[in-house]
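Note that one protein chain is taken out, while the other chains of the complex remain in position.
Then we have chain A:
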Amino acid sequence: MTFKIKSSPHISVQLQTGTVMQRVILCALPGLLAQIVCFGWGNLIQVILAISLAVGFEACILKLRNRPILISLKDYSAIVTGLLLGLALPPLAPWWLMAIGIAFAIVIVKHLYGGLGHNLFNPAMAAYVLLLVSFPVQMTSWVAPSNIALASPSLMETLQVIFELKALVVAQFSQGIDGVTMATPLDTFKTDLTMGLTSTEILAKPLFMNGVSQGWFYVNLAYLAGGIMMIKLKVIRWQISTAGIGSLAICSTLGFMFGPDTHPSPLIHLFSGATMIAAFFIATDPVTAATSNKGRLIFGAIIGILVYVIRTFGGYPDAFAFAVLLANLCAPFIDHYVRPKTYGHRINY
């Protein structure tokens, strides 16, 4: 009698990549819910569209690469990419914008680099930046928070806008004439600053009621909750998010202290725009981040600092996408130089 030999260990924790990804999706749901509440149906439709496209593209490219389609789809990585891009695009962005973005993310950024685990850049963020650079108008007109908007599009209207079914509706909503869409709070702040307004005057706008970004505040809170859940579930480790948020908080606090008139408060920095979703769901993508604990702290800190620098001095308001991509570039470098001291290699002998 001869047994089949298998190398030790003979037991393993039954946690698969797919399970990890499922948990990520679950933890992102509160944020999605908050986005629906604050900005209407747009993001839900975008997420559904993005996930369908992502799965479709993933299946096609797996077929082309002669990889097992079903097994690979079960790792949920394509779905997570779709979800993140769906959450990140403006709710009323046209469908083709999403199609271009997903195609770029899945086909070029992920699979042309070797598929899951081999991509250098975060697919969702690379696609986001591509779209932002290529289609700045569509990418920067966000739906006004529902509680201050003059009119919110209905589900039907949203569908019509996204899929460009009725030219009139599209024109009506996408131009932002009647206050349905407007710039994001950080964008507004930046534009107003260049127009000579002080921060007090800017914050007096309805968009910044009570000193926080309307709508965005709750969305960010929801993502923060989801992020803490992920850390609790050990889906992600705390280092990247904490370092990212921490360094952004420190930078914005310093800026606010030295120039309160020209700098938004740390509260606005932390709870506006993509701060929380990026810090917990995007920057923590293990494939493109640094791997050691210390490396992750550095990686997170780089993102936080870059976000502040881009938001304050850069031309684009959407700092996180750029910051994450730049930090992705640094990750191999960080990993090479930041290594933990192996047991028995301390010098004090």
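Points to keep in mind about this one:
Keep this in mind: contacts are C-beta pairs under 8 Å (C-beta built on N, C-alpha and C of every residue); 3 or more make two chains touch, one makes a residue touch a chain; residues count from 1.
FYI, contacts and distances are computed from a predicted model.
This complex has a chain not shown, and the name its UniProt record holds, of "Putative alpha-E superfamily protein", "1,2-phenylacetyl-CoA epoxidase subunit PaaC", "Ion-translocating oxidoreductase complex subunit C" or "Carbohydrate ABC transporter membrane protein 1, CUT1 family", is "Ion-translocating oxidoreductase complex subunit C".
Residues of chain A in touch with the missing chain: 1-17, 19-20, 71, 75, 77, 115-118, 237, 286-287, 289, 291-293, 296, 335, 339-346, 349.
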